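Right, I'll just put the structure down here and ask away after.
All protein chains of the complex are present and in place, except for one that has been dropped.
Chain IDs A and B follow the sequence of writing; residue 1 opens each chain.
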Amino acid sequence: MNAVPRRIRRVLAGISLPVYLLLYAPLSVIAIFSFAPSLGHPGPNLAAYGMLLNDPEVLAALRRSLTLAIGSAVLGTMLGTLMGFGLSRFRPAKGGGFWVGTLPSLIIYLPIIMPSLVFGISELIFFNFVHEYTGLLSAGLLTMGIAHVTFQAPYVALVVYARLAGLDPNLFEASQDLYANAVKSFVFLTIPVVRPALIGGFLLAITLSIDDFTISFFTAGPGSVTLPIYIYSAIARKGSSPEINALGSLMIATVIGVALLYYFVTRHRERSTRIPAVA
Amino acid sequence: MMPGAVMMPAGPEKVTAARGAISLSHITRIFAGSIPAVDHIDLEIQAGEFFTLLGPSGCGKTTLLRMIAGFETPDEGRIVISGREMQDVPAHQRAVNTVFQSYALFPHLNVEQNIGFGLRMRGVRKPERKKRVDAMMELLQIGPFAARNAGQLSGGQRQRVALARALVNEPEVVLLDEPLSALDAKLRAELQIELLRMQKRLGMTFIFVTHDQHEALVMSDRIGVMSNGRLQQVGPVLDVYEKPRNVFVAEFLGLSNIWAIEPLGGGMAAAPIGVLKIAAVIGVARMAMIRPEKIWIYNDTHAPQGRENVFPGTVREAIYMGASTQYRIELGGGGFILALDTNNQAAERSWRPGEAVAVELKPENIMLVEA
Partner (left out) sequence: MGTAAQGEARSRAWRLWITSGPGLFWIVLFLLIPSGVMLGIAFFTNSDFGSPVLPLSLDSFSQVAGYGILGWSGANFTVLLRSLLQAGVATSVTILLAYPLVFFIVTRPASLRPVLLLFAIVPSWTNQVVRTYAWMELLNPFAPVSHVAQVLGIIPPHLGLMPGNFAVLVGLSYNYLPYMVVPLYAAAEKLDWTLVEAGRDLYASGARLFFNTVFPQTLPGLLSGIILVGIPAFGDYVVPQLLGGDKAMMLGSLIADQFTFSPDWPYGAALTLIMLVFTCIGLIVFRRLTQRLGGGEGAML
């Protein structure tokens, strides 16, 4: 790194530090505003947080968000792990033709590259049709969950695939050679070696679910208002309020807390510099 | 057959074959559409033998090994291990263990757990398992790093662990796929000796794959030289080296001088360097070969008189290699010859480029080989 002269490193730092500030400024503003004086509460106060914790609508939305995030992440992680495992282990090393070689990748990348809006509206129309003709899948947490699994599974698959692709392929043969049949090999080799990716993938899936608004918005029903949808409609209805600021602050704090916790817990296990995923 | 059960003793149907003996007949393996990677291999390996498959990369030796291990299925032919037909026996039920070129140590397990993996999969109980793993670790001097992870080991340590992991299961056959190729020369030499000692001590059949002829010569009871999916020659090390069957074997194993010859009758043949007297019956042979160390070099003034196959020449190149010196000599009649002279006290002297010499090729040292 000595290739970069000290002068240039100063310039880089001079640009980067304000960028870091800029990244956190809006989030801090919300946190500060959440303590702002309001009617009947002069001076900095926690009134907004009190209101929040006593608001049944907010609590119900929180419950739905958690149910949705955890439920979809469990299924998304299962499907994604199997996809990542299968594609890394059983796809021919090169080629494999369109059906085995190319098509699975195209399908996996589809949810990742498709703009959320197109994703959400497609699901809206599809669930509408299915409901109209079969009476199944009325818009609600279930349809939201299906949509969430659809975008979680590919990300989990990529994480698991990356982990397995970095392993010596002889490991699997070594386990067979050492008397493990397919099931034992999966249980005693594959699961343990992908465990970090599995945990990472699961947390990523939860983060993706909590982060999403657009797709949730178009697949939600009247009875399935989750936190992001609640905030969105509250903003649309009455603009900003200390309560929304408080809710936003809590959400930000939770995500940052969980992210840091996961990072520092796993950091000691994996020495190599990992590049965290963007959600 | 119970799932997971391993045929340790030979099946009751064949008591004749010794435990660890391997018989391959007509083994052929074809990769999609191309020429066979392994082409009709017939091979008998005795129980307790150290057998080496030697050949350049891509000659099919690793594929053959993988078929014995059960990772790949032959298109044709039979593999019989300890008298038992292996056709329908999957890799995890074969009493065969492999030491991989990459070692393939499990990254999520420590050294001790790595070694005990096979016993654990076979359902050996913990106290028994520990006893056997400990014994093996002591044998290979692994004890001090038993609790370490695979990632924290040096190359030589990994190699030992991989070997221990195979040996602890007391397999009938141990397969070694270039296990020393990633190590530096000194460590390699040490481990060659250790591997050999271990094999003699445990009496298991070892099949060792390498492209390194020196390694093959040092370690093996017998070697099989492979090229283009075929076994070119199988035999004891000495035989294969001294009496190579064809040009490929002669050139792959050690240095050699090879000439096309034209029989003249009476044990004489015309070669590019001149007329040669050959002790062996020439018959239909059209190629002759002599190892460089079998060539005598004399000062031109001391050249033996009245003997066959003595040619005058000039040293063009002398490469000092410690124990010996390798000479490239231009012969009077045209053409070059490679000769090797040991640098011991018995050696008459050493020669420098430009010096006039004479070389003698004793008729009994000239071998006839196939093209």
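FYI, contacts are C-beta pairs under 8 Å (C-beta built on N, C-alpha and C of every residue); 3 or more make two chains touch, one makes a residue touch a chain.
Note that the structure is predicted; figures quoted are calculated from it, not measured.
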The one residue from A:51, A:66 or A:82 touching the chain left out of view is A:82
Against the hidden chain, chain A presents residues 1, 3-4, 8-9, 11-13, 15-16, 19-20, 22-27, 29-30, 33, 79-80, 82-83, 85-87, 89-92, 100, 104-105, 107-111, 113-119, 121-126, 129, 146-147, 149-150, 153-154, 157-158, 161-162, 165-166, 207, 210-214, 218, 227-228, 231-232, 235, 239-240, 244-245, 248, 251-252, 255-256, 259-260, 263, 267, 273-279
Those residues of chain B that touch the unshown chain are 29-32, 72-75
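Going forward, only the chains that are shown with their structure count from here on.
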Per the C-alpha centroid definition, the whole-Å distance linking chain A and chain B comes out as 55
Within their complex, chain A touches chain B through residues 167-168, 170-171, 173-181, 184-185, 188-189, 192-193, 195
As the complex stands, chain B meets chain A at residues 3-4, 6, 69-71, 90-93, 96-98, 100-102, 104, 106-109, 117-118, 120-122, 165, 169
